[in-house]
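Excluded from the complex is one protein chain; the other protein chains are retained at their positions.
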Amino acid sequence: MVAPEYYLLLAAAVFCIGLFGVLTRRNALYFLMSVELMLNAANINFVAFSSYYGDLTGQVFALFVIALAAAEVAIGIGIILVLYRNFGVTDVTVPREMRW
Amino acid sequence: MIIEALIAFTFVSAMAVLLAPDEWAGRLAFALSLVPFLGSLFLWARFDGSGNALTGGELAFETQIDWIDVGGYTIQWFVGLDGISLPLVVLTAFLVPLAIVSAWTPIDERQSQFYGLILFMEANLIGVFAALDFFAWFVFWEAVLLPMYFLIGVWGGPRRKYAAIKFFVYTNAASLVMFLGFMALVFSLPVETFGLPEVTQSIAAGELGSFYGIPAETIGLVSFVAMFAGFAVKVPMVPVHTWLPDAHVEAPTPASVLLAGVLLKMGTYALLRFNFTMLPEQASALAVPIAALAVISVIYGAMLALAQQDLKRIVAYSSVSSMGYVILGLIAFTVYGVGGATFQMVAHGLISGLMFMAVGVIYNATHTRMVTDMSGLADRMPVAVWILVAGAFAYMGLPLMAGFAGEFYVFVGSFGSPVANGLMPVFTALAMFGIVIVAGYLLFAMQRTLFGPFRLDTDYELGRAPRRETLPLAALLVAIIVLGIAPDLFFEMIREAVVPVVEGGVN
Amino acid sequence: MVDAFAYVPAIVVLPFVSFLVALAFGKYLPKGGAFGGIAATAGSFLLSLWVLATVAGGGQHTETLYTWVSTDGIAAGIGPQEIELTFGVLIDPLSALMLVIVTLIATLVHVFSLGYMNDEGERDLPRYYAGLGLFTASMLGFVVADNLLMAFMFFELVGLCSYLLIGFHFREPGPPSAAKKAFLVTRFGDYFFLIGVVAVFATFGTASFVGSESFPVLAEHALNGEFDAWTPFGLDVGTWFTAVGLLVLGGAIGKSAQFPLHTWLPDAMEGPTPVSALIHAATMVAAGVYLVARMYGFYVLTPTTMAIIAFVGGFTALFAATMGLVKEELKQVLAYSTISQYGYMMLALGAGGYVAAVFHLMTHAFFKALLFLGAGAVIIAMHHEENMWEMGGLKEKLPVTYWTFVAGSLALAGIFPFAGFWSKDEILYEALVHGLNEPLLLGAWAMGLLAVPVTAFYTFRMVFLTFHGEPRTDTARDPHPIRWNVKGPLTVLGVLAVVSGAVNMVPVQKVLGLEGIDFLHLWLDGHYGGFSELTSHHYADLGPYSSGYIAGGEIPTVLIGAGVSLALALGGLGLAWKLYNVPEPAEHTAALGGIKTVLYNNYYQDELQVRIAQVTAGVASVADTFDQGVIDGVVNGVSSVSLVSGDRIRRVQTGVVTHYAALLTLGVTGLILVLGVLGGWFL
Partner (left out) sequence: MSIIQSSTLEPLAALPAQTGGAPLPEWTALGPILALVATGLLLLGWDTVFPNRRTNTELSVIAAVGALVTLALSGWYLAAGTGRPATGGAITLFAEAITIDGLALFFTAIVAVVTALVAVASRDYLDDHETPGEFYSLVVLAAAGMALLASASSLATIFVALEMVSLPSYALVAYLKEDRGSVEAGMKYFLVGAVSSAIFVFGISLVYAATGSLVLSDVAAAFGDLDDLAGVAGVGVVMMIGGFAFKTASVPVHFWAPEVYEGAPAPVSAFLSSASKAAGFAVAFRVFTEAFPIADAVAVGIDWPLVFAVLAVLTMTLGNFAAAVQTEVKRMLAYSSIGHAGYALIGLAALSAGGSHNGAVMGASMAHLFVYGFMNTGAFLFIAMVESWGVGRTFEDYAGLGSVAPMASVAMTVFMFSLAGLPPFGGFFSKYFLFAGAVFNGFWWLAAIGALNSVLSLYYYSRVVKALWIEEPTDALSAVDSRPTALYGAVIVAAVATVVVLPGFGPVIETAEAAATALFG
């Protein structure tokens, strides 16, 4: 059995990759994908430790997270759509009419 | 329930006036404001309290009911009057109708709002002087600021917005400091309410404990300083006085009258109640710096008044100066000192009210307040001018007028006071020099504006001031003289109420 | 029997009522309320005479009339005992005498005002008569006061009235300014007085003048160690009493126009002339001296105070007299003579000559009122021209005025046998005999003596320039006629100026050995009636002085003293005669050289005070700048700094969502790091 520390590290790595994507990618869709990575990093933890503790709630919760992620993407795409309609771009750094 | 009835009636009056049409809002407000005035006279006539409200004296017109339970404490609706608060209630109720009448001429727009705010302020002012639970008191204390903010901001002079916001923010900041100080104090005591008497008596019983590892002495000292700083702004004392001249100069006359006449007294009243009655030991320990600040307020304020060219600014700075006497009297911890300070609050309320009102009458006619813009007004508007002269002499402490009584008591009380390592004679003598400077700037100002050949640079036709403008002045002058000749009208009850304060002090 | 003392309050109240009547109804009354004033003051005068007679019949009286602040058993917490503040009357020989003087002169001034004000068509007469009434009432209240606080209060009211009356002609620029100066300068003195009052309360717990619990008596006990008086800073009682005495003296110096607070008095000539008469002869200026006399029992306890009083008095007598030498205006000369004469009284008080001081107070009241009213008559005649160089030769045109004026002048100059001679001579005698052992006092005496010829010179320079020689202007050739209401008071006072010296013929008594003609001595010594602790011999017992004599005895000292001063006076008079009693007098001030400028400018005392005022105004202006710039600057600075930092803070919000993501990542990471380090997670 793989030691739980490694799962933690894996999850952290995936999380950081996702975060890196969030910080560097300007395209809204990439942004969304990166967020998905971060969510899945959490899922790794849930599943791994669910099995580590022999407790099913973690795994069930991972399913919930996946479902919610899907919902999030759905609404995200919708917002990206109206963004494109109004600003003509999907670059998230462009709309900056409101600041300060 | 008489106090509650008075406050409630005044609130309702304020509402009624707010909704009244402008044409008769002023008359209606005056008529309605007579009710609290008569009510205050009734309170005076039926006053049966004795001793000090905070130290367990017999309260008049007391009501005490539980209001809010929070954090293991009970907040009460707790009002009552003693010999210190009653005169101030009467002062308030007396000044407001006069201030309303003095507004009839200069206030010509949004009148119903103006008079509504004045009455709203009156209700809160009565509340401030009557409330004996901290939170009830604090609600009124803070609520007084709102109408004044509008009175200055809407009906004020050219820089009214700056003055209003400065007044508002400055005094509120002070309230917060004071609030924290008081909270720290209460939480170090084994009390279960915020009732001022209970807090006072608990401290007097030596129950001030440590609080989160901070020793009781430090708590007492820090609370004292925080509350003192908070109230000093309201008084105002140098160096936290700079909101006052701006507020006064910009405020319309009736607002100035109430600001100088009553609002400043809130500060000294609170100092007396909180700092000097609750924490006499700390006050005595800090007597030297406090007395020094008082003296600085007197002299520095008077010097500033000397440098001004605007009549209102002169009177405003001289208020700073006069309130210095009150502080000096309070710190003396003698019956004459503390009692004189209290009396001086009333006296100064009347006198400064008169002065501001008189300056307002001049302004109504000349549309200027600058000393350099006019001279010889006595020729054209004799009645108003001579009452102003009388008021100025009252301000200078002319005997047989209320101001002298207040100041003299303070001087007698503080000169022989044992506090401040025996330095009080020096402080008193220094502060007394204020009576020379005050004579200086008032006489100079009068000489230049009222006397000499007539001249007015603003090109307004000057006639006698109308009777509705001079009658309030006359009423104030009569009150000043009556109190000057028979100070015992108030001083007797004041004295009884301050004896416990003095006995709590280090003597 | 009806008790005169029951009517003492009425003496004060009557003029006060006339004040109220004139104020309220003056414009509906004939003569602007003058008759009410005359009736009131005359009534007061009659009552005063009755009181005087009662005292002469062995009466004395003290009574608390009104409790201003009661104590009701509450310990005041300061001083040795509780303090009750009361109003009361004290009638003893001194106050009874003063009442008569004040009411007499007030009555005469009222009558004179009919001629000076009403006949000249002045405006605002009700205000004038109201002022006179209040002035008189205040002074009378001061005179009968039985304690220091009450005295102070009426003292201040006197100041107020002087302000109102000096500034009567407020439409001109001069009078308001003079009124302001008068009030302000005396206020400066009153500042010390007030400290003194407060100190007396703090020290003794009472400010009563009379009785076994009065403060002079308590002070006496304190010095004997029989009474434990409060003192500040652990001072010993003697030093403290000296300080208190000097503080109270400040008020007297201000009101009695002693150096260095004398500058207001010449300016006060801006007031109507009858007011000047009232101020200088009987009320305001007299109040200072009266105050010292009233609490003499306290002053005699402290030798230092006595010496200072004497020296200030002597110096002022000489100093003011020299300034009178070069004045061109009639009233100005009189003004400086007033200062000088009150200097004599102070000298007397300081020298232990209590009776002499009161004596001079009385005679001076008569002859100075006379001179002022005479000057007023001249001014009426001269159509309000006051410059003596514009007059001349009025002797024939105004005989009543002339002769009474001369009588007054002779009295002022101290020429035998006019009233002034007797009183001034007694002052110098007292100063001499007490001063032989006291160098400071001897100096004061010397100055007083030197002032004698100067006084005589300027007095007769004035007389000659005004009445003698040829008329120098058209007005002087054809003066305005004066009426009975002017001549009447002049005559009364003229008679008094001649004869009033007779009440105290001490030198005659001493030289001729006639007992019992020193009526004033007996009077003030409680011979007829009075309180034992307020008698002159009681003061003498307490006083620090012993008598010394020159030329081997009392009688030679008396004779030499009188002879020297009379000779000096005659010398001054003679010089004035020589220089100015010529048909076409010329100015001789050039002979004084550089001193002339100094004298014209009153030793630059006014300039000094103006300079002080300017410096004060400068300091005030600096304070204002400081207040606006620094103190308020800090306040506004706090607000500016807040807003500027708010503006900085909001710039973080760039509007770019990626930045937000980065910042929130940084924020959370920072929190993790900080908390982790603090919590030791990474160990």
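Note that the chains are named A, B and C in the order they appear, and that numbering of residues resets to 1 at the start of each chain.
Methods note: contacts are C-beta pairs under 8 Å (C-beta built on N, C-alpha and C of every residue); 3 or more make two chains touch, one makes a residue touch a chain.
Given the structure is predicted, the values throughout are model-derived calculations rather than measurements.
Q: If the full complex is used, which shown chains touch the chain that is missing here?
A: Its contacts among the visible chains are A, B, C.
Q: Thinking of the whole complex, not just what is shown, which of B:2, B:143, B:216 or B:370 touches the missing chain?
A: Missing-chain contact among the listed residues: B:143.
Q: Looking at the full complex, which residue from B:44, B:211 or B:317 touches the chain that isn't shown here?
A: Reading the full complex, the residue touching the unseen chain is B:211.
Q: List the residues of subunit A that touch the chain left out of this view.
A: 4, 8, 11, 15, 18-19, 22, 28, 31-32, 35, 38-39, 41-46, 48-50, 52-53, 55-58, 60-61, 64-65, 68, 71-72, 75-76, 78-80, 82-83, 85-87, 92, 95-100
Q: Which positions on subunit B touch the chain that was left off?
A: Touch with the absent chain occurs at residues 67-72, 135, 138-140, 142-143, 145-146, 149-150, 153-154, 160-161, 164-165, 168-169, 172-173, 176-177, 179-180, 183-184, 187, 211-212.
Q: Can you name the residues of subunit C that touch the chain not displayed here?
A: The list for subunit C reads 639, 642-643, 645-647, 649-650, 653, 655, 657, 659-661, 663-668, 670-672, 674-676, 678-682.
Everything that follows uses one rule, which is that only the chains that are shown with their structure count from here on.
Q: So that we know how the chains sit together, what is the shape of their touch graph: line, ring, star, complete or other?
A: Here the contact pattern is a line, an open path with two ends.
Q: Express in whole angstrom the distance between the two chain centres, defined as the mean CA positions of subunit B and subunit C.
A: So the centre of subunit B lies 37 Å away from the centre of subunit C.
Q: I'd like the Å distance between the centres of subunit A and subunit B, where a centre is the mean of that chain's Cα atoms.
A: Roughly 64 Å separates the two chain centres.
Q: How many angstrom lie between the centres of subunit A and subunit C, each centre taken as the mean Cα position?
A: 96
Q: Residues of subunit C touching subunit A in their complex?
A: Result: residues 650-651, 653-658, 661-662, 665 of subunit C touch subunit A.
Q: Spell out the part of subunit C that touches subunit B in their complex, as residue ranges.
A: Touching subunit B from subunit C are residues 67-70, 72, 74-79, 83, 149, 152-154, 156-157, 160, 167, 170-173, 175-177, 179-180, 183-184, 187-188, 190-191, 194-195, 198-199, 201-203, 230, 232-234, 613, 616-617, 619-621, 623-624, 627, 631-632, 635, 639.
Q: Note which residues of subunit A are touching subunit C in the complex, please.
A: Contacts found on subunit A: 19, 22-23, 26, 92-93, 95-100.
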